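Yeah, one chain of the complex is gone here, protein chain that is, but the others are all in their spots.
Let's look at chain A:
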């Protein structure tokens, strides 16, 4: 017994030398051959395993785009399902390389929690869902209601603030896991379900009787949902940021997964630079990737619009309108800095 303890201690001391996690996530990812992506545990349209166990969704496609940019193969991703509570520990501890899990970019997450955000993949806001039978038309009528909410989210903080500033009473019913919140709402434990609007649409779809629930018009917060990485690794932040912008830029250029090969022959200098066909370009290699990085992204998952429509837009059961997530040129907020 003493011997095993001793050898364990020595082993631990030796391991200690190599366990200081390196800050070069891109090199680590290339070395291990896949991106470890933190997603949610199952939110229709955003990240959910399908019948065959393959992860599908808007956030999942972003992870796939990162893998495509690095490896030229969108399938080189492994997924870690995380709850609202476990997601930050998973990223801090290095268990995941990116957190793409409808996570709101806030200042304290950016600073105190030690993360970096830059590219917002979905502009959202918090809303409320109620059963139609309650005949509620506005969130301001909700005084006295029991409200179901997931803990560890910005949602529960906004909820407290909104009811406080509007002098409304409420009864919080707080769960850690999404499926518990859903089950409690479905069982009538609470009158109101609150989360990001996108989450409300996804949740409503998962209810047994989606038509009997309405989403109230009020949006009570700003929820810029953004992929997060650990602070102190600028190169990795650059990669994940520009993969996001590449999706948006491709849509702006009208490059789709269907026409990207054809577009390679384009004479437009902007498109040539973007797809890496310009002579002696260094744009991709300066990012630590190959010059085909953006081509691979579009080839692998399509452009932002394709990803949106396929997972959460008109091509999906959620049918979410582009709204704030339309391109800047079409009145939305999706805007990519120039690739040059």
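Here is the rule we use: a residue touches a chain if its C-beta (ideal position, glycine included) is under 8 Å from a C-beta of that chain, and two chains touch if they have at least 3 such contacts; residues count from 1.
Keep this in mind: contacts and distances are computed from a predicted model.
Q: Out of "Electron transfer flavoprotein subunit alpha", "Tryptophan synthase beta chain", "General L-amino acid transport system permease protein" or "Acyl carrier protein", which one is the UniProt protein name for the chain not included here?
A: "General L-amino acid transport system permease protein"
Q: Looking at the full complex, which residue from A:23, A:206 or A:324 touches the chain that isn't shown here?
A: Missing-chain contact among the listed residues: A:23.
Q: Which residue, A:156, A:223, A:251 or A:306, contacts the hidden chain when the whole complex is considered?
A: A:156
Q: Among A:53, A:188 or A:338, which residue is in touch with the absent chain?
A: The single option touching the absent chain is A:188.
Q: Could you list which residues of chain A touch the chain missing from the display?
A: 2, 5-6, 8-10, 12-13, 16, 19-21, 23, 84-85, 88-89, 92-93, 108-109, 112-114, 134, 141-146, 151-152, 156-157, 159-161, 164, 169-177, 180, 183-184, 187-189, 191, 230-232
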